[in-house]
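Reviewing the structure listed below.
One chain of protein is taken out of this complex; the other chains stay put.
Should a chain be cited, it is by its letter among A, B and C, assigned in written order, with residues numbered from 1 in that chain.
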Amino acid sequence: MNLGFLSSLPFQPVTAVLVIPGTAAILLMLLPGYRLTARLNVIAALLTFFAALTLLVERPPHGVYLFVDDLNIVFVVLGTFVGFTTSAFSASYIGHEIEIGRLTPTNLRFYHAMYQVLMFSMNLALLANNIGLMWVAIEFATLTTVLMVGIYRTHEALEAAWKYFILGSVGIALALFGTILVYMAARPVIGEGQDAMVWTALIERARDFKSELLNVAFVFLMLGYGTKVGLAPLHAWLPDAHAEGPTPISAVLSGLLLNVALYAVLRFKMLLAANPAAIAPGPLMATLGLVSLLFAGFMLYRRRDIKRLFAYSSIEHMGIITFAFGMGGPLANFAGLLHMTMHSLTKSAIFFAVGHIAQVKGTQKLSDIRGLTESHPVLGWGLVLGVVAIAGLPPLGIFMSEFLLVSSTFARAPLLAIPLVFGLLVAFGALMLRLTDVAFGKPTGSMAAVEASYIPLFAHLLLVLSAGFYLPGPLVVWFQNVARLLG
Amino acid sequence: MVLVLILAPLLLGFTRKVKARMLRRQGPPLLQPYRDLLRLSRKEVVLAENASWLFRSAPYMIFATTWVAAALVPTFATGLHFSWTADLIAITALLGSARLFLALVGMDVGTSFGGIGSSREMMFASLAEPAMIMIVFTVALVAGSTQLSYVANFMLTHASLRVSLGMALIALIIVALAENARIPVDNPATHLELTMVHEAMVLEYSGRHLAVIEMASALKLLLYISLIVCIFFPWGIAPLGAAPSAYLPGLATYLGKLMVGGFLLVLFETSIAKMRVFRVPEFLGTALMLGLLGTLLLFVSRSF
Amino acid sequence: MARSVLDIAHMLAGGLVLVSFMLLYQVRMFGLLNVFALHALVLSLSVAWQAFSQNAPHLYITATIALVLKAIIIPVALHRVVLKLGIHRSIETVGGIGPTMLAGMGLVALSMVVMLRAAAEADPLAREDLAFALSVVLLGLLVMVTRRNAVSQIVGFMSLENGLILAATGAKGMPLVVEISVAFSVLVAFIVIGVFLFRIRERFDTVDVQALDDFRGERR
Partner (left out) sequence: MAVNSTLVCIAVLLATSMLAIIVHKARLGTRIIYVCVIAACLIILGVAVFRLLGSPGSAATVTLPIGLPWIGARFRVDALTAFFQIVINLGGTAASLYALGYGEHEEAPGRVLPFYPAFLAGMNLVLVADDAFSYLIAWEFMSLSSWALVVAHHRDGENTRAGYIYILMASFGTLALLLAFGLLAGPGGSYGFGEIRSAQRADWLPGLVLILVLIGTGSKAGLAPLHVWLPLAHPAAPSHVSALMSGVMTKVAVYGFIRIAFDLLGPPAWWWSIVVLALGSATAVLGVLFAILQRDLKRLLAYSTVENVGIIFIGLGLALAFKANGMTAASALAFTAALFHVLNHSFFKSLLFFGSGAVLTATGERDIEKLGGLIHPMPQTAFAFLGGCLAISALPPLNGFVSEWLLFQAILLSPDLPQWGLKLMVPAAGAMLALGAALSAACFVRCFGITFLGRPRSSEAAAARETDSFSRSGMFLLLAACLLAGLLPGLVIDAIAPVVQAHIGGRMPAQAAIAWLSIVPIAESRSSYNGLLVFLFIGLSTIFAVQIIHRFASNALRRGPAWDCGFPNSDPATQYTADSFAQPVRRVFSDVFQARETVDMPAPGDPRPARLDIKLRDLIWDAFYAPIGRWIAYAAEKLNHLQFLTIRRYLSLVFGALVALLLMVAIWP
């Protein structure tokens, strides 16, 4: 695909990243018919992805509302890519759902529209140069996902959506309060009005801000956005939302929304880091991360539902990433970024596999799924590869980040490394235990061949695999810049 | 090498004779063992149906290994030509391989007695061998060599009384008793299968095979006695590079020592009774402990 | 002038906190709803006053939204719900009123300490407002935590959100306040609709969240 064509479009790529999904959403709201809408959905996602790619090529100047810098472009590109692959996956997945009548065409129209809205709001949250705007966008994303989680209208789905909704709203409220406090802190320095909420302005003047106010603000922001990240005491919505919603949504949640929330947290961490007098945000994040890691690690053992299992593993990995950014320093930050990327790819891949598995086996109960590698070799080995990757075994990408994280942590703060390693081991044990049961042994359930689209699954896994061996130079430089940015 | 071959049955006969005399019996003539061997070798061989090639080749292996081991022990002169081909440890190991073959053939035919024999034999061995190694350690640490000729020389030149050596001697005697299937560990003259250890293993043998095995065990006895002799009582043994003329007195003293050794052995045997199989490990355990103690003593005393 | 301005703002904000306390010790459903209406009223007043004192006209919109939506429509709607579901008897609270009140006091104290330390030399008006807003937020959370019943939890959440609006308006010259209040109203609307949309009445015999939780994904 030649980028010249895209940049020759009448509008800036930045806006393109937002406009394409927006218009697509409206279109999809109107158009009937599953095939057409599914295709349109994929195409829109693809275009968005290319638009995001063009951002790499020529970076637009910082606007008042939108801006692009090293940090958020990582998230944007990653997000749009996963969004695209997921839409491709969802096309085949939803097709099956229609056949078995779990979804009605009306649901479907709604579903696709919502999907694009989600894309839109997430991209907005990432590109927003205004902390208020970012907040609004994230709230919007949450609401859409709430609606999509509840789309099946089963007891469990509704309950999950409700739980997600209530907890999410509280999180939103806390985040808003934090945002207001930041404004209050910025106002005396920058002056009233718009500018005091513009990110680029804030970060420049951050050192002069009132540190105490910033501290309080960070507490609220950490908890507010941390709820979205799914950190341990605030995680409650995450497993059920993943388990009860349609699998593509689970993939998007794990692969994207958590990252977006994390992105918000990172922004404010940078803000605090820029202010010498404020409390160091690192320890707080590190603690929350460790707690999540350990907690999720233990929770993995008692899971009976395959999607919940991987939801908890998302909590675990978010914990690891948060810990990494909490540790700070070039190595740990690099590890954190890498881990985040790899986790998005791997986890969404796993959900692709799990979606098809659940469809062909007709159940999500772990105890009813056995011997996948024998009954459905491609899916089974795909799942094995994915779990092996997520468990942090080489030669896949996550190993590299865990390697950097653990070794650098142990060299700097040995006492922190012990719980980290312990948590990793516990989680690893649980994952491999479940994997052994699911992938091996005498097959149970239907042996029917599954009409699945393996491309997204294996595209992701291939990326992860290659990343384990080789990170392209530009990517590395870029990550290193971001790591430096995060301090 | 040939010498030991000739002497071995004689020693056996001697011990039997003396034993009989002690029991107030007339006892077989001194040369009886030779006669037995000849007779056996003339008899035909009766093989069990399912005896394998191993069963038929093993006797020769046993004989050969034992013989080589025995030939490596300096008897009356230290300047043996090939003495450097193997040292004490190697000798122990050679005997070990002989034992291994013996135990294997014990299991070959697949009767229960052979099994009993080999399992007990291996259990004894698994304690006797470490004990032996420990003894070797002690001796080697004293003499600064595991090379028998050098050891004998060392003992000859600066022989001095040492606690650890005494321990080693006792341990070695115990080991020797166990290895040669003598009372109290085993009764060479038993005819009740359940009490057999060594005999049980060779139960299936007959004719020439039996002869070879008997020869081997006779060699073993000789080997141990001459081992004890040359390590602990090397007096009169012809030193390194001595003129052949010195060999004669050496030989004489050697024979004398053999007689004494055989006599003591018999004395010991007749004075005590055979012990239960599961008391044997304790018996051998003492040997192991003594050996280890001797070694430790030397290790520690080095620092003074 | 400035003095009285400050006092009135102060009084209104303090009043809001007071009303939150009243929310805390309501045991009757309707009582709760009425008090909440009052809460919203006070809020709209204080917002209006801020609009006047900061002469920021756009805040009037927020005030009216608060007034119309929160003080009138939603309480009425909730009345309907309560009647429809027939749960107007009384609401089981977790822990007695006494402890709850004490906890509330503690929270207010905490927020005072935090804010006054934090915003020491920010301009007094904003400072007071912030402190009060924080305590309102915390009290709202406390209400949510101490009530077993969905409707009363909604009420708690809305009071919390009132606190946010208070803070937002208190933050002098803060942009987007209107948008935010609108967004929140949408959110609240969603919640209220949710009770209908999810047909909780039909699916469950009661809106008691306990009942919702019986459908926790993995049965034990």
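One rule holds in what follows: contacts are C-beta pairs under 8 Å (C-beta built on N, C-alpha and C of every residue); 3 or more make two chains touch, one makes a residue touch a chain.
Here the structure is a predicted model, which is why all the values come from computation and not from measurement.
Across the whole complex, the hidden chain's contacts among the shown chains comprise A, B, C. Interface note for the absent chain: among B:V18, B:V68, B:A152 or B:I173, the touching residue is B:V68.
Contact with the chain that does not appear here is found for just one residue of A:M29, A:I43, A:V450 or A:L471, A:L471. The hidden chain makes contact, of the residues B:G114, B:P184, B:P234 or B:G250, with B:G114.
For chain A, the residues in touch with the chain missing from this view are 162-163, 166-167, 170-171, 174, 212, 215-216, 219-220, 222-223, 227, 233-234, 236-237, 239, 279, 284, 295, 298-302, 329, 331, 371, 373-374, 377, 388, 391-395, 399-400, 403-404, 406-412, 417, 421, 424-426, 428-430, 432-433, 436-437, 439-442, 468-471, 473, 476.
Mapped onto chain B, the interface with the missing chain covers residues 41-50, 52-54, 60-61, 63-65, 67-68, 71, 82, 84-87, 89-90, 93-94, 96-97, 99-100, 103-104, 106-116, 118-120, 122-123, 125-130, 133-134, 136-137, 140-141, 144-147, 150, 193, 203-204, 207-208, 211-212, 277-278, 281, 288, 292, 295-296, 298-300, 302-303. Interface residues of chain C with the unshown chain, by the touch rule above, are 94, 107, 110-111, 113-114, 117-118, 138, 141-142, 144-145, 147-148, 153, 209-210, 212-213, 216, 218, 220.
Basically, only the chains that are shown with their structure count from here on.
Chains A-C form the pair joined by the most contacting C-beta pairs. Each chain's centre was taken as the mean of its CA atoms, and the one lying most distant from chain C is B. Nearest to the common centre of all protein CA atoms is the CA centroid of chain A.
Inter-chain spacing, taken between the CA centroids of chain B and chain C, is 100 Å. Computed from the mean C-alpha positions, the centre of chain A lies at a distance of 78 Å from the centre of chain B.
Chain contact summary for the complex, chain A toward chain C: residues 130, 132-133, 135-136, 139, 143, 150, 155-156, 158-163, 165-166, 169-170, 172-173, 176-177, 180-181, 183-184, 187-188, 192-194, 196-197, 210, 212-213, 215-216, 239-240, 243-244, 303-305, 308.
Remark: chain C residues 114-115, 117-120, 122, 126, 130, 133-134, 137, 141, 144, 153, 157, 160-161, 163-164, 167-168, 171-176, 179-180, 183, 187, 190-191, 194, 198, 203, 212-213, 215-218 touch chain A in the complex.
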